[in-house]
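One structure is given below, represented as structure tokens, and several questions about it will come after.
Omission of a single protein chain aside, the complex is shown with its protein chains in their original locations.
Up next is chain A:
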Amino acid sequence: MSLNASQLDNSGRRIVVDPVTRIEGHMRCEVNVNADNIITNAVSTGTMWRGLEVILKGRDPRDAWAFVERICGVCTGTHALTSVRAVEDALGIQIPYNAHIIRNLMDKTLQVHDHIVHFYHLHALDWVNPVNALKADPKATSELQQSLAPGNPKSSPGYFRDVQNRLKKFVESGQLGLFSNGYWDNPAYKLPPEADLMAVTHYLEALDLQKDIVKIHTIFGGKNPHPNYMVGGVPCAINLDDVGASGAPINMTSLNFVLERIKEAQHFVKNVYLPDLMAVATIYKDWLYGGGLAGQNLLSYGTFTRLPGDKSTDLLPAGAIINGNWNEVLPVNVRDPEEIQEFVTHSWYQYADESKGLHPWDGVTEPKFELGPNTKGTKTNIEALDEAHKYSWIKAPRWKGHAMEVGPLARYVIAYASGRENVKEQVDRSLSAFNQATGLDLGLKQFLPSTLGRTLARALECELAVDSMFDDWNALVTNIKNGDRATANVEKWDPKTWPKEAKGVGINEAPRGALGHWIKIKDGKIENYQAIVPTTWNASPRDNKGNIGAYEASLLNTPMERPDEPVEILRTLHSFDPCLACATHVMSPDGQELTRVKVR
């Protein structure tokens, strides 16, 4: 059973949030609330158009990664990696073991970095009130810090007082940005001042950490902020005897540098990120909204494959769960034309027959903008959408007809249900700590499918990823010391070695969920290129059967403190880590406005 539009009540006041802030890209959300300010209907829409084939058709498939790296400002490396995988799959290229490990290290670096930045710089302000931090007694913050994370040496009252002074100066100076768009006197904020000050301090620490961990990309990818990728392997050479500086082959000095960065990140995740999250969860213990599809349908392509080409060695396994049945994890085949299909019944595109979905290899992106008869406003200034008709630039991907949630929570539930011991240990440990701290006795299925559960799963995954980077590092060093220096397979670099026609798929689990690139190659050039990005799954509009997507489902039944201050909507939408830049494109003239919240 998916959640269906026919069960929703769209009477009551309509609230429009446009754009949704602190995300990549452009997104709009409309909800209806009843007399008790509880959300009864939700409409999520991408307000920009996309079509990768517009830039890629006819180009050299070996160059595609460089273009897709530019479609978005957040998941650059993820798209590049998925793109080279699609081409390698089409051409039957096996990459060397060193390249496989190095790609894993880069992918995990991105995952760890992205999760930390997401929590502190995009999501924390939905829970943390920086203005309230000004009222904190730094001594109380120090005590709180020491009780939460005894292993964190940065915990003196003076340390927190310094940050508080800096914050005070910053707020008083009237600086633009950062904290200017908040609803800081909304009762939806519940942390005591000392916890707010601790979190603001870690907001700054996270900034320092992110700059160090991305240096791993510079070592292996040659460049930051846009690391290099390569069809057939990785574009770096290895020579342990070399002593050269940057730009030189990977040597023991650079590998040791990488190890140090992994250690720093691990320290931060265990002593700052996880304790902060548990502290937030404890205080917001009654805010268990936002589950939506997470309690029903979840999808993961699986990720962090230990051995090249062997998906059974995925650290987080692939699979699908439907109808909330954790006893059965179903296999997923991204090549089967009957499994993954995109529908456009409610999207601003047209198919010859819209009662059917199309597999991405046969995907069509033909725009058709038309508004339903119940739309309020005009074509260029839409006041309220008519969700019974077409209403989004995002297509509706479905797995065997089901709307699915993707992302860290999906990966974690699927791993848990698949009996992965390392994941079970993390999840059980967190739930028991939560229950102990709150005096509650929640079961896993009450706790995990929620906004908090989604945010927790992301932090746990960050821990799992950083822990496993040590294994990758050891495997790489061992393999090199055993004499293997290969980093690229160039046997099929020359297009003369390619078949006349080929098609392939690259899959990955991006920080925000399942990512697939489907490519068709003809006469050495790209014939068709389609991507289904995580946010397409999560932010999808309704489909031909009225099944609603993850964002829409997650907002239902959530009470709002003040309907004209959408803290709760932002909190839940941000928990998905939305990245509309990839899901959609083109600026709308609306972009010139600041956040518009309208209550109708």
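Definition applied: a residue touches a chain if its C-beta (ideal position, glycine included) is under 8 Å from a C-beta of that chain, and two chains touch if they have at least 3 such contacts; residues count from 1.
The rule we apply is simple: contacts and distances are computed from a predicted model.
As stated in its UniProt record, the chain not included in the shown complex is "Hydrogenase maturation protease", which appears among "Hydrogenase maturation protease", "ABC transporter substrate-binding protein", "Acyl-CoA dehydrogenase" or "YCII-related domain-containing protein".
Among A:T76, A:N251 or A:T487, the one in contact with the hidden chain is A:T76.
Of the listed residues A:N37, A:Q94, A:N152 or A:N228, the one in contact with the hidden chain in the full complex is A:N228.
Note on the undisplayed chain: of the listed residues A:R59, A:R161, A:K400 or A:K545, the one touching it is A:R59.
Seen from chain A, the chain kept out of the figure touches residues 24-26, 48-51, 53-60, 63, 66-67, 70-74, 76, 117, 121, 166-167, 170, 175-178, 204, 207-208, 210-211, 214, 223-226, 228, 365-367, 369, 378-380, 393, 581, 585-589, 591-592.
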